[in-house]
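Note that one protein chain of the assembly has been removed; the remaining protein chains are unaltered in position.
Moving on, here comes chain A:
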Amino acid sequence: MRHVTVSEAATPVRSAPDMQGAHPAAADYLAIDNIWKSFGDFLALKGVSLSIKDGEFVCFLGPSGCGKTTLLRAIAGLDLQTLGTIQQAGRDISTLPPSKRDYGIVFQSYALFPNLTIEKNIAFGLENANRPKAEIKARVAELLELVGLSSQAKKYPAQLSGGQQQRIALARAMAVSPGLLLLDEPLSALDAKVRVHLRHEIKELQRKLGVTTIMVTHDQEEALSMADRIVVMNHGVIEQIGTPTEVYRHPKTLFVADFIGETNQFPAKVTDTGRVALGGTDLVCAPHDIAPGSEVTAVIRPVDVIPHSLDGTEQIGTPENLIDVTVDQMEFLGSFWRCRLASPRFGENILVADFSLNAVRRLGIETGGQMRAELPQGRMLVFAKAG
């Protein structure tokens, strides 16, 4: 049996607004070309290229150690890439020191100066010889207002909660109106409730200010809910770049399918007709260009499995990939039922499916019962076996 669970529950995907629409024909603001980074013999980045449009919110998503921070630090000039160029707003910044680049940054630790008040922390970047005091004060007030912490101005960082510190760090980074905002796991040090709340706040703020933003995260939900585009990384390479719906609906690699959302994975073989043979059943699947006879992994997400009763009264249209199954186990997970479905056709494998409470009630699905499961062809993904 092979079933991979990535997070607690499959998230209903909220599709983010399409940025191409919001910023028509925006030019590439940041162009990253063939970045390599080595730490001794170890290659942390292996030829990474991508471009980011003006005003876009991009998430670098991937498991821990895949090189997200390394890429972000290269963009910030904190850890120079070994090879490759980076252009920001048409300017080659590949080898510039951090102080010559144009960005604000928020670290996981927030790095607030402990001995300075909130006010002074935010003003830190504003204090230049020729800027009048009153102007600084006004700007600080404006930023405090923006992050909703005006009442805390005179406090020290240690007196604030984690979420408040996070917002102060954001305000400090935005104080000098940088062209690019870099966030390295900004929410990971916070507890779950605050995290969800702050997701919206950060996204809201970013939309308001229109600043091009890159956020590093290993949390797929965070990336799906906040990003305009997601850059999925693994082992120092980009697996896929796309909008949240693209990477969720049309993952280009098994890794992406597996990392974002949950999957059932079955070993299968491509037939002469382009279908996949799975335990003696030929299933229709999404279009692909894998040669007949290849060993593949067939993938379907638990939420994509459609339940039917045995007598087929539920059928609408002409469902394909209908398989008779036995309900082996059911687990109530609050907003849905997670069912483990067995069938001689799957052999040893178990199909995990998430059914709504409604469907379970309507179809009378129960442990030990018989039913039919539809694996919609558009949702059946096929990936060539690695190696």
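Operating definition for what follows: contacts are C-beta pairs under 8 Å (C-beta built on N, C-alpha and C of every residue); 3 or more make two chains touch, one makes a residue touch a chain; residues count from 1.
Keep this in mind: contacts and distances are computed from a predicted model.
**Student:** The chain dropped from view, which UniProt name applies: "Putative 2-aminoethylphosphonate ABC transporter permease subunit", "sulfate adenylyltransferase", "Outer membrane lipid asymmetry maintenance protein MlaD" or "Carbamoyltransferase"?
**Tutor:** Looking only at the record, the undisplayed chain corresponds to "Putative 2-aminoethylphosphonate ABC transporter permease subunit".
**Student:** Touching the hidden chain in the complete assembly: which of A:Gly125, A:Pro319 or A:Gly347 does that?
**Tutor:** That would be A:Gly125, which touches the missing chain.
**Student:** Identify the residue among A:Leu116, A:Ile290, A:Leu322 or A:Ala342 that touches the chain left out of the display.
**Tutor:** Per the contact definition at the top, the residue touching the missing chain is A:Leu116.
**Student:** With the missing chain put back, one of A:Gln88, A:Gln164 or A:Asn234 would touch it. Which one?
**Tutor:** With A:Gln88, A:Gln164 or A:Asn234 as choices, the missing chain is touched by A:Asn234.
**Student:** Pick out the residues on chain A that sit against the missing chain.
**Tutor:** Given the touch definition above, chain A has residues 36, 38, 43, 46-47, 76-78, 80-84, 94-101, 103-105, 107, 109, 111, 113-116, 124-125, 127, 156-159, 172-173, 175-176, 178, 234-237, 239, 253 touching the missing chain.
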